[in-house]
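Structure record follows, encoded as structure tokens.
This part shows subunit A:
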Amino acid sequence: MSALLCVRNLNVRFGDTLAVDDVSFDLPRGGALGIVGESGSGKSVTCRALMKLLPQTAMIDGSVEFDGQNILEASETTLNTLRGKRIAMIFQSPASHLDPLMRIGDQVAETLRKHTDLKGREVLKEVRRLLEVVRIPEPDRWAKAYPHQLSGGMKQRAMIAGALACKPDLLLADEPTTALDATVQKSVLDLLVDLRRTQGLSMIFVSHDLGAVARVCEDVIVMRKSKVVEAGKTRRVIDAPQHEYTQMLIASHPDRLTLHTPQAAAHAPPLIEARGVQVRYGGRSLIDIISKRDGGFPAVKGADFTVQAGQTLGIVGESGSGKSTLARALVGLVKPAQGEILYKGKPAQPSGRNRALYLRDVQLVYQHPYEALSPRMRIRDAIAEPLRRHRLCPTNEVPARVADLMKQVDLEPMLGERLPAQLSGGQCQRVAIARALAMDPQVLIADEVTSALDVTLQAQVMDLLIRLQKERGLTMIFISHDLAVIRRLCNAVIVMRHGEIVEAGPTADVFDHPTQEYTRTLIDAIPHLQEAAL
Partner candidate 1 sequence: MINVKGLALVTIATASIAGGAVAQDIVRIASPNKVTTLDPIASAAAGNIEAFGQLYARLLRKDADGTLQPGLAESWTISEDGLTYTFELRAAKFSDGSDITADDVAFSLNRVAKDEASAYPAAYAPVEAFTAVDEDTVELKLEYPSAPMLSYMEIFNAGITSKGDVEARGDDAFAADPVTSGPFMVDVWKPNDRLTLKANPNYWREGYPKVAGADLIEVQDDNTRSSMMLAGEIDANRGVPFAQVDEMDASENVAVPLAPSTLIYGVMPNHTKAPFDNLNVRKAAAMALNREATTKAMTLGKAVVANSTLPNALTYHNADVAPPAYDPAGARALLEAEGALGAEITLMITPSFEQAATLLKAQWDAAGFKTTVERVDGGLWWDRLTKGEYQVTINWWYNETEDPDLAVRWAVCGSCGNNSYYTNYNNDEVNQMVEDALRERDDTKRGDLYREIQRISTEELAQIPLYYPPFANAYSTRITGLTLTPSLQWTLEETEIVN
Partner candidate 2 sequence: MKTLRFIVSRLVQSVPVLLGVSIVTFLLMVNTPGDPIRLLVGIRASDETIAIIRDRYGLDDPILSQYFTYLGNLLQGDLGASLRFKVPVSELIAQFYPVTLFLVIYSIVLILPPVIALSVWSAKRPNGVADQIIRILGVVGLAMPVFWVGLLFARFFGVTLGWFPVSGFGTTIPEHFRHLFLPSLTTAIWVVPILTRNLRSALLDEMNRDYVLAGMSKGLGASQVFRTHVFPNSVLPTLNLFAVIVAYLLGGSVIVETVYAVPGMGKLMVDSILARDYFVVQGATLVFALTTIVVMLSVDILSAFIDPRVNS
């Protein structure tokens, strides 16, 4: 098979920063190449350079030969005959890559109208077909819908449909499954795999998740700091990684992480207990009151669970399952419509009068590292804030305490002067944790703390949490959509769906012998390193 695409010494620099440093690879016709790396590794830039989809400020050299034609030399007009027709691209976060004001059908049709001479009805028929290909139910209905009316998975499918419209030879997939729920992710991956088979599609698959790549591609290159550090057959790279970065990458993949065996929670009395907690969003409208309905929609329906001291409870579920809402109810950000929360056996009002006292014991760490910190507040002040406000220690000791806390979460002291925007995601997350620890809490609720982080950072943060728990005997409630993470951290787990707890029990039991169908699908959806491509 002759190479469909061969890239030689590709360099991309923005100003004086080198985004892609001397990257070369071949893609055989019908082949699939994965590009793995963490954020900022230059994998996305590489991918876009293949289509010359970079801002004018980017300076590109090297050569990208597609089917014997040098893309980098080609004029905009020629490029526009290639883009979408012979090379198509799909992106991360379909939500933002679809025009919110345009119907799905039209966005798919755009490509057709541009590159084919199909007219009127034929276009509609073709759109319908494509939507079926990507397994969108009732294509006619959804074709008329607007992006915001579709679920994340459907959006991604729609985007794929648009990419496939002109039967391209090459599909560039830039993190197509990131930020999707595990099950959705799986289905999209399956779709891609399937498309390769049925449409004989060549593919470049960019992802930070080696597992996902393993599922789709037989070849992989690993990028770091805009360089290719390793390349080869996927299987080989996974089984025998040469470069130590690859090794670390694989090591920090949940599959490879050694399960930390939490001390079997002693039969201590439950520290936190939820009894039939029910949370509704949206108040009761007049009509609701008249018709004796509760109004709004229930985000959490009658949740019961207990957490013993020193235990780590995992709450898993996909977006919209109500797991975050439950967490917020625990710290009083939302008021349960029914049910009660007991702390140390006594009913607690997290949103009530003496919430401050309760919150000293129960702290929440948020998902998005940047957004959880006040953008205009220096790190040092952010950590000191609770100390000062709650007079947790004499004013003159505050700096010392802050320094100590920063040390506990492995933050260099010099970072204290910075603003959140000047920190990496991992660092921000540490700051957030440090700030929570400042209150010296008994219970730490971690809401998706790792999901916005690269795998290596993810691993580090998890290590940190485990260490902290050991040192301080913290009780933890760990919320995540990532079962692998849960499995590693927690000794008990709750599976939530549509606001209900569908399954609960010790981690091992739930994972190894799930009693619920839904739990099983969730577990199956975990991308494993050992997936065979094709």
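By our rule, a contact is a pair of C-beta atoms (placed from the backbone, for glycine too) under 8 Å apart; a residue touches a chain by one contact, two chains touch by 3 or more; residues count from 1.
Per the selection procedure, all candidates are chains of the complex that A comes from, given by their letters.
The structure presented is a predicted model; accordingly, all values stated were derived computationally and were not measured.
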Options 1 or 2: the chain contacting subunit A in this complex: 2
Touch list for subunit A against partner candidate 2, complex: 48, 51, 53, 76-77, 79-85, 88-89, 91, 93, 96-102, 110-111, 114-115, 146, 148-149, 159, 162, 172
